[in-house]
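Yeah, one chain of the complex is gone here, protein chain that is, but the others are all in their spots.
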Amino acid sequence: MVGFALFGAGRIGALHAANIAASRPRARLACVYDTNADAAAAIAARHDARVAASVEAALADPDVDAVLIASSTSTHVELITAAAHAGKAILCEKPIDLDISRVERCRSAIAGSGVALQLGFNRRYDRSHRAVRDAVRAGQIGALEQLIITSRDPGPPPLPYLAVSGGIFRDMTIHDFDLARFILGDDPVTQLYASGSIMVEPRLRELDDVDTAMVVMRTGSGALVHINNSRRAVYGYDQRVEAFGAAGMVQSDNLRASTLTRSDAQATDVREPLLNFFTERYRQAYLDELGEFIDVVEGHRQPTAGFEDGRCALILANAAGESLRSGNSVQVRFD
Amino acid sequence: MVGFALFGAGRIGALHAANIAASRPRARLACVYDTNADAAAAIAARHDARVAASVEAALADPDVDAVLIASSTSTHVELITAAAHAGKAILCEKPIDLDISRVERCRSAIAGSGVALQLGFNRRYDRSHRAVRDAVRAGQIGALEQLIITSRDPGPPPLPYLAVSGGIFRDMTIHDFDLARFILGDDPVTQLYASGSIMVEPRLRELDDVDTAMVVMRTGSGALVHINNSRRAVYGYDQRVEAFGAAGMVQSDNLRASTLTRSDAQATDVREPLLNFFTERYRQAYLDELGEFIDVVEGHRQPTAGFEDGRCALILANAAGESLRSGNSVQVRFD
Amino acid sequence: MVGFALFGAGRIGALHAANIAASRPRARLACVYDTNADAAAAIAARHDARVAASVEAALADPDVDAVLIASSTSTHVELITAAAHAGKAILCEKPIDLDISRVERCRSAIAGSGVALQLGFNRRYDRSHRAVRDAVRAGQIGALEQLIITSRDPGPPPLPYLAVSGGIFRDMTIHDFDLARFILGDDPVTQLYASGSIMVEPRLRELDDVDTAMVVMRTGSGALVHINNSRRAVYGYDQRVEAFGAAGMVQSDNLRASTLTRSDAQATDVREPLLNFFTERYRQAYLDELGEFIDVVEGHRQPTAGFEDGRCALILANAAGESLRSGNSVQVRFD
Partner (left out) sequence: MVGFALFGAGRIGALHAANIAASRPRARLACVYDTNADAAAAIAARHDARVAASVEAALADPDVDAVLIASSTSTHVELITAAAHAGKAILCEKPIDLDISRVERCRSAIAGSGVALQLGFNRRYDRSHRAVRDAVRAGQIGALEQLIITSRDPGPPPLPYLAVSGGIFRDMTIHDFDLARFILGDDPVTQLYASGSIMVEPRLRELDDVDTAMVVMRTGSGALVHINNSRRAVYGYDQRVEAFGAAGMVQSDNLRASTLTRSDAQATDVREPLLNFFTERYRQAYLDELGEFIDVVEGHRQPTAGFEDGRCALILANAAGESLRSGNSVQVRFD
């Protein structure tokens, strides 16, 4: 049984805590730490766990085999480093950090620690998106020639969140960059172009950010990748992938709460709105992500997404920001 | 080039006339006869054809190779008989007649005439329904075990039509009986049960008819067939077939005017209503039906639906009426 | 927190035990009883529960507020009666019993006990089927005129199971009879016709049973209901509902493990087979069923399916058997 220390008792922390509880008897929540002690106490009480007095105390807890980092982005590098030095396996929410130089330093700091580190890029664990990647890897569509990712949030987050989010590419598109890399396998992105607009939240102008974006990327093999993003899709959280190749096409589609369709005098086959947001759409993905991480801790497999994946996704996000500002395409290098 | 005499200048006659015109240079409309001379003249004028002064005159026209009978049901037997005796190929709208004894007599009367006779069971020529039958015949679903036909009109016809229609089973379900026989091939229906209600048009009570019906049939091989009918589907003309067997299932679905789907804050994948009625849904089927008949006249093939198919469909319709009245199932014999 | 005694440690018992565990902190498994003590011990160990030495011991356990009956059908009546007399709330797997007279006697025996009793008709808790019923009840399709239930198992159970199953109507169709009643609301079935064949398992001939069946029912309002069943659908567990009414239609469709579609040179939009069987298709339904039962025990709601529903479904199943044997329709009475 893998004992977990949870860092971060917000919404996503609570979700992970519940998933750890549901993974019994493979895992259990040993302790929770949050700078908001009440929030930590609430989660701890719900799952028979302890409140840790400090990060150090959590890492020193002999019941703790692994840490789950669900605190704010700015704390990730420090927690990853401390956990690695304490020899704990790490499951960390994306992104590693908004600053690539801090990410590079973290990489050096934990080099040689030998701990397993898995990044929480939830889309990789979604059964439909993963089925796309599996089909591509199995050669079902032949050589991959085009990859199209549609990724639209149901509505924009509050402005204070947007102000510290790092911008759309590092906050939102980073998931799509990672998903693209997951499906592309060892075919690296070499060139990237991004365009964007403010169509949803006019106050983004002050933040030098956009809420509507399109990206085109080219890989070493010549495959072309398109990503489109919006901060607002009134019909729900729109998450689709299309992989097109020399021998065919595979697509993953959205999820709804039921399969109900309705036909009346005005319309036919009417379906309900999409599952509203990531905690619903990726509910099973979060469970599978945790299950895979437990496998990793138990030595049965390598992480599906590791530190290097987080670093490369950030490099693409930064390239997108640079392209948006310059209006030109950007050559991408990952070394 | 096959020259046609058209009997009947109503809505369905006009449709056939236009299809004959569109089949040039394979066919042409030579003359039109209708007791309503104005209606005949209008169609004749539109397609450079003559108005025939009488049935006899039409059948004596040397330009006439074939007759298309689209007049009212009560005239079919007489016209079939006259055309057969005149040696003309016959394409006749369903049904042959509402009275099985008249049908039997007509069969005797035309026996040995040697003329080709094709019945206008339009569903047999629909590309989707036919694809179901072709898949069944090709063994794609293994032994056929269940057949389900959904057939609902967009709205009830006027009461005067209903009063002479022969009742729902001989007027509407007869299409579905024939379609079932088309797909069943040489596996005959042996037992039939029908139930029905008046849910749409209360005045049907006076006509001893129903507007909502369900049928279950059993065949010699043990396959089971279900048909459901309604005289009113507010979302359009609902025409679906499902064939289920030991190795799988095939289904044909409805048609719409476009593939548009719409998603908004209330609903997703909203599609437009179905094509409203048979002249739209079976537009291509009527063209293909005519094309096949021209092939028949030219000696290239046998009719897809012949006199015997019309007789057997009527026997099933009569059995359904008998079952509805008695509440019991009926043993079916076609000899 | 509702404490449960579980009767029956087979496959479905193990599923319920896991669901009780996943419902913490609302519920917990107190003890398990099975005539197979090893099976009981295995489940008890997995969920920190005790093994009960006898039914009586389980019912005397002060930690037990409710019983979950997942043992073989023949034990249901006895266990229901004992639990009712012990004042425990009851969640019992369908059916109550195969013998209507035993069901009637059980009804008398527990009358006045005042305990809550919920029957495990899993389809009622499926979110898609329930959405159909909710739409009908909300008037979205106007007066219900036709109801069509497709229910096909992926493959036949072993012959020994079939031999004691009570026949297809009491073993399999009973779910569909209940689902029909759930959607029909207070519009009672008054007439029923059933037809059937042996297409899958020839040895059913010795058991006087069928594996392929079709039912048509008529209700007091005139609504017509069709059910089709097969013991073998090679493409997976086929569970669909269509409700058609004066103002439209609603349908619930099947579930798959992912939304993947594939297009290649032979075919387009290819999807994976359906979820294979009831523990997968109705996985969420079983969780929701338990959640509703906990609400019932806590006094927040009435059971969605009660004793009377079990009795009425059995009356319909018996009527279907009678109709199959006689070839005639059967008048149905529930009193």
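Labels for the chains are A, B and C, by order of writing; each one numbers its residues from 1.
Convention: a contact is a pair of C-beta atoms (placed from the backbone, for glycine too) under 8 Å apart; a residue touches a chain by one contact, two chains touch by 3 or more.
Values in this document were obtained by computation on a predicted structure and should not be read as measured data.
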Candidate in contact with the missing chain, chosen from B:Val250, B:Ile294 or B:Val330: B:Val250
Of the residues listed, A:Arg24, A:Arg105 or A:His226, which one is in contact with the missing chain? A:His226
Any idea which of B:Arg11, B:His85, B:Arg205 or B:Arg262 touches the chain not displayed? B:Arg262
Note that chain A touches the absent chain at residues 143, 145-146, 148, 150, 152, 191, 193, 195-200, 212-216, 218, 222-224, 226, 228, 230, 232-235, 238, 244, 246-249, 327-329
Residues of chain C (touch criterion as defined above) contacting the omitted chain: 234-236, 254, 256, 263-274
Determine and list the chain B residues touching the chain excluded from the picture. 21-22, 24-25, 46, 127-128, 130-132, 135, 140-141, 247-255, 257-265, 272
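FYI, only the chains that are shown with their structure count from here on.
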What chain is most central when centres are computed from CA atoms? C
Have a look at where chain B meets chain C and say same if over half of the interface residue numbers show up on both copies, different if under half do. same
Rotation angle for the CA superposition of chain A on chain C, to the nearest 5°? 180
I'd like to verify one number: the distance from the centre of chain B to the centre of chain C, where each centre is the average of its C-alpha atoms, in whole angstrom. 42
Could you list which residues of chain C touch at least two other chains? 247-249
